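Shown here is a partial selection of chains from the complex, left in place.
Labels run A, B and C following the written order; every chain starts at residue 1.
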Amino acid sequence: MKAKIHVTLKQGILDPQGKAIEHALDSLGFQNAGNVRVGKYMEVDVNETDRAKADAQVKQMCEKLLANTVIEEYRYELG
Amino acid sequence: MKSLVITQALLEQHKLSEDEYKKILEILGREPNWTELGMFSAMWSEHCSYKSSRIHLKKLPTTGPRVVQGPGENAGAVDIGDGLCAVFKMESHNHPSFIEPYQGAATGVGGILRDIFTMGARPIALLNSLRFGGLDNANTRHLLKGVVSGIAGYGNCMGVPTVGGEIVFNDIYALNPLVNVFCLGIARKDKIFLGKAAGVGNPVIYFGSKTGRDGIHGATMASDSFDEEAAQKRPTVQVGDPFTEKLLLEACLELMSGDCLVGIQDMGAAGLTSSACEMASREGTGVELELADVPRREPGMTPYEIMLSESQERMLMVAKAGREGEVIKICRKWDLDVAVIGRVTDTGKVVLKENGHIVAEIPAKALADDGPRYDRPSSPPAYQEMLQALNHDTLPDVKDANAALLALLDSPTIASKRWVYEQYDHMVRTNTMVRPGSDAAVLRVKGTNKALALSVDCNGRYCLLNPYEGAKIAIAECARNLACSGAEPIGVTDCLNFGNPQRPEVMWQFVLAIEGLKDACEALKVPIVSGNVSLYNETNDLSIYPTPMIGMVGLIEEADRTATQWFKQAGDVIVLLGRTREDLGGTEYLKVLHHREQGSPPLLNLEDEQAVQACTIRLIREGLVQSAHDCSDGGLAVALAECCVSGTDGRVGAVVELQLDGLRRDALLFGESQSRIVLSVKQEQVEKVLEVAMNAGVRASRIGTVGGSRLVIRVNGDQRAAGCTIDLDVTTVHERWALAIPRALGQD
Amino acid sequence: MNIGVVVFPGSNCDHDCEYIFKDVLGQSVKMIWHKDTLPAGLDAVVLPGGFSYGDYLRTGAIARFSPVMGGVKEFAREGRLVIGICNGFQILLEAGLLPGVMLRNTSLNFICKDVYVKVENAATRFTNRCESGQVLKIPIAHADGNYYTDPVTLAGVKANAQVIFRYCTADGKVTAEANPNGSLDNIAGIMNADGNVLGMMPHPERSAETVLGNEDGRLIFLSMLSAFGKSEQQSRLVGV
C-alpha cells in the first residue's frame, strides 16, 4: 500500500519559507498570490495488506519521525 | 480600562505571589487590568527580574581599565585597542530547547546575536556550551541532533562562524539539557549603541518581523520547573527565521553608521514589554505606544498578546525626531517591516493605547527595576558531606592503563567533538586562525595586528562537589585555555545555570559559586562584563548540577604569536608545567572507570595558576613553544593523547617517562590536578624554556619526546609486562577518540 | 582589475570576497546591491557564498530573479568573467548560466571542513596558475553541494573539459571516500562551454592567506588576474 502524507505547520506557527516565497512571487509580478504556506509531502510504500494495520503503522511513523508534532500537523491517505 | 476579577488562580497562572500582587496594587494605586497583569508577570519573572540572584550578582567584579560597558546593557564591552571594542555575552535557551530542540537552540542563537548587534557591533564569532544526558538514551540523541542542527541552521545562515564550545554528557541533564550560546562582536569604541529612550518627543520605531502569537509568556516559562505536565502543555514554540535576522543585522549596522538613532534594543524575552519599559527606565523617560500600529501576523490579537508575544527577529528603536524617513527607507531597503508606533514622553510611564484608547499605564521603572528582590534562604544539602567523602583506600589503583585510557577517550565528554563542529560553519568571515579542536579558538581582528582567543568552560561536577572551588576552576580553566593560545584574558561573561532557587541547597550552591567566581576573577584580574542567570533547571524535583558556564575573551597582541594544542614535529621535547597531586575527586576517570561522582574537586591555588598562565603566555609570545595544551578532563594521559591525535595535519606518537613520587598511578595518569600545561618545545629551546619557567616560579619538567607511531607513557621506567604502562598505536588512540560520538549516535 | 561583488539578501561571503580582492590582492572592488544594475567598467563579477533568501525553497532559486541577474547574464554573454562560489554556484545553476542542479548532501548535514580538489583543467581563465592535476586544499561549507545533472548533459560537460575541480584524496585520487556530499562524478566545480563562467562549491577566499594557514585558494584569484593580463608583480600584493 502507498501512503501519501502531508506534513504542514500548525496554524499560527511562523513559516519563514512561505514568507520568502510569497515575497518572491510578489516581485515576480504575481501580486495576487498570498498566504503561502510550505509543507512536506511524502510517499511511503507500506508492505502490508491489512488496511487497519497499515493505517496504524503510518500513524506511528508520522508521530515518531515524519512530523514534529510540536509545531507540525500531518494527514495521510492510504491507497 | 476593563476591570478584572483577580483570582488566586489567575495570579498563580501568572506566577505572581500574593505579596508581589500587593506591591502591584501599591504601584498602580488600583487593580491592574489583564494586560497590565501580564506585563508585570513577565517583567517580574525570575528570567527578567533576577529576583533571586540580583543581590548576589552585585558581588561580582565588573570593573577594570578595559571595561567600556559592564553588566546592565544588552551586552558587555571591553577595549581591545585600535579604537575597537569586543562586545560579548552569553545566554541560555535551556527550556525551549528541551521542548523543541531545533527551534529552541536556533532561536537561542538568534537572541544572542541580536544582543550583540544592537550594541552596534558586527558579530564575528559564536560559541556554545551544551549539557545532555548520556548518549545511550534515544531521547538524548534526538535532543543532541536537534540542538546541533538548530545552532548550525541559524548561525550558518547568519554568516557568523561558530568557532568553539564544549559539551558534557551526564545523566543529570537528561531531562533538563543546557543550551548556552555565546556571541562576540566588534564595534568601534566611539560607536556603541545603548538601549535608551532618550529625547522627549522622539519617535519610537518598531522594525523586523511581524508580531504573532508565538511564545507568549516565554519568560515566565523559563522561570518555571518542568514536570511531565509542563511537557504536555507545550506552549506555542517560537520559530526562528535566520534570513530575516540577517537582514535585520545588516539594516541595523547600516542605520547605525549614520547618526539618526538615539537608542535601540531587541525584543527578546517578554518582547515589546521589556524593550519598551527597559529603554524608558534606563533614561528616566516614558513611552507612549499605539498598538494598532504594531505590524501583526495574525488578526484579532489582543493588547495582552501583542505585549507578551516573543516572536523573533524584532527590534525597537528610538530615532531623532524628523529622521523617521531615513530610518524607514533603510528598513525597507532590507525588506523589513517597519512602523512608527509611539513617542518618548516625560511621564516616566509606559502608556499603551489601542486606537487611541488607553489600555495600560504603568511606571516604566516599576516594571523594569523595582521588581521583587529576594534574599532566599540557603543551606548546604544534607548529602554534601557524603558526596565529598571519598576514601582513596577503597579504590583499587589502575591495573590496565591502556584500557583505562581508551575508555576515557571513548567517553563522549572527552572524545572529539568534530561531529558537532563540522556542522557549524566555523570559517565564514575569514578570521578563524585556530578552528575548533584546540584549547581556544583564535580569530584575527581585521585592520589590526591583533587576534582574540575565545573559550567556554565549566565542570558542573566539580561545582556539585564544591560550588566555591568548582566556580573558581571554571574561571581558571577558561583562562588557561586562552593562555595556551598565548592570549591574556581581558573579559568574562557567564551563564549561571542552577536548579530551583526556592530550595535552600540550590541557593547555597549559587551563593558559593558567586564567591568562587569573584575570587578567581580578582586573582586573575579579569572583569565580568555581562551574563545571564538561568534558574529552575529541575525536572521532576531533580536539579541539575550547578553549572556556572564561563565564556572568556583573551587578547593576542600580535596575531602570529599564538599556539595550538597538538604536537608538531618528531624530536620535539615534551615539557610539563605545573605539579601533579593526588586529585581523583570528581574526575572523569572516577566516573567512567569507577562509576562514582564523588570526592573533593582538585585543589586550585590561584597564585600558582596565575604563574603558570603568565609563563605560558610569555613562552608563546617569545616563540619558544611548538604547542601548548592544558590538562583538564581525563588528566595528563588524556592531554598527551590529545596532543598526539588532535592535529589537523595528521597524527604523531610520543614517548613519555613519568615518576610516581609517592602518587597513585591512576592519580598520576588520570588525576585532574589544576594549573598544568603540556608544552612541546624544539630541542634547542628546552634550556631556555626551563629557565623562563624557573624564573617565573613555575615547576617545569621534561617528560618525553614527540615522535614515532605509538603513544608510550612509562611510569617509573616500568615495562608493558607490568600492565601499567600505556603503549598504544596512535591510530588506535585516534580512532577511539575521533569516532566515539558518531559511534554512540549510530545506535539509531 | 575592477571586480564587482553582488550582495544578495542573505549573502554571507560578500565581505570575504571583497577582502581578498581589495585588501589582499589590491584590486578595486565594488559592492553591488542585488536590486541595482551592474555598473559599467567591471572586469569580473563575483557571486559570493551565503544563504541568499535563506536558502528557502531551493538554494539560489529566488536570488536568480534579482534585478541584477539580468545584467550578470548579459555580462557573461559578452564573454567576461563570472565566478560563483558556493551559494553563488547554486545561483548560477538556477539561473541557467551553468548546467545542472544541487541536491542536499547525502549526509543531509551541513558540512564545514577542508577538502582536497584536483584541478582537472588548468587551461582556463580561472586555473591558469595551477598545474593540471594539481591538488588544492580548500574548505567547503554547505548543505546542498551534491551536484547532479542528466547523463546527456554530463557527457557534454565532460567532453568539453568543463569539469574544473573534482573532490579527491590528499594524493589526488578521485574516490568515493573523498566525495564529501555525494556529488555526481565527484564534481566540485564546473565552467560554461565558453570558459568564462565558473561555479565552485569550495571557498577559495577562505584559503588564500598565510595567517589562515593555507594559500591554495589564492591560485584561483591569481589566475583570474593573469587571465586579465596582470602579473602577480603588477598587482599590488599586500603581504598578509
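To be clear about the criterion, a contact is a pair of C-beta atoms (placed from the backbone, for glycine too) under 8 Å apart; a residue touches a chain by one contact, two chains touch by 3 or more.
The shown structure was predicted, so the numbers you read here are calculated from the model rather than taken from an experiment.
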item	value
Chain copy counts across the complete structure file, not just the copies drawn	A x2, B x1, C x1
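Note that in this section only the chains that are shown with their structure count from here on.
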item	value
Computed distance of Cα centres, chain B from chain A, in Å	36
Where chain A touches two or more other chains, by residue	16, 20
In chain B, residues with contacts to at least two other chains	241, 243-244, 335
Interfacial residue positions of chain A with respect to chain C in the complex	16-17, 20-21, 24, 27-28, 38
Chain A-facing residues of chain C, complex	53-54, 56-57, 62, 65
Residue ranges of chain C in contact with chain B within the complex	9-13, 15-16, 19-20, 23, 49-51, 53-56, 109-114, 139, 141, 143, 203, 205-206, 209, 211-213
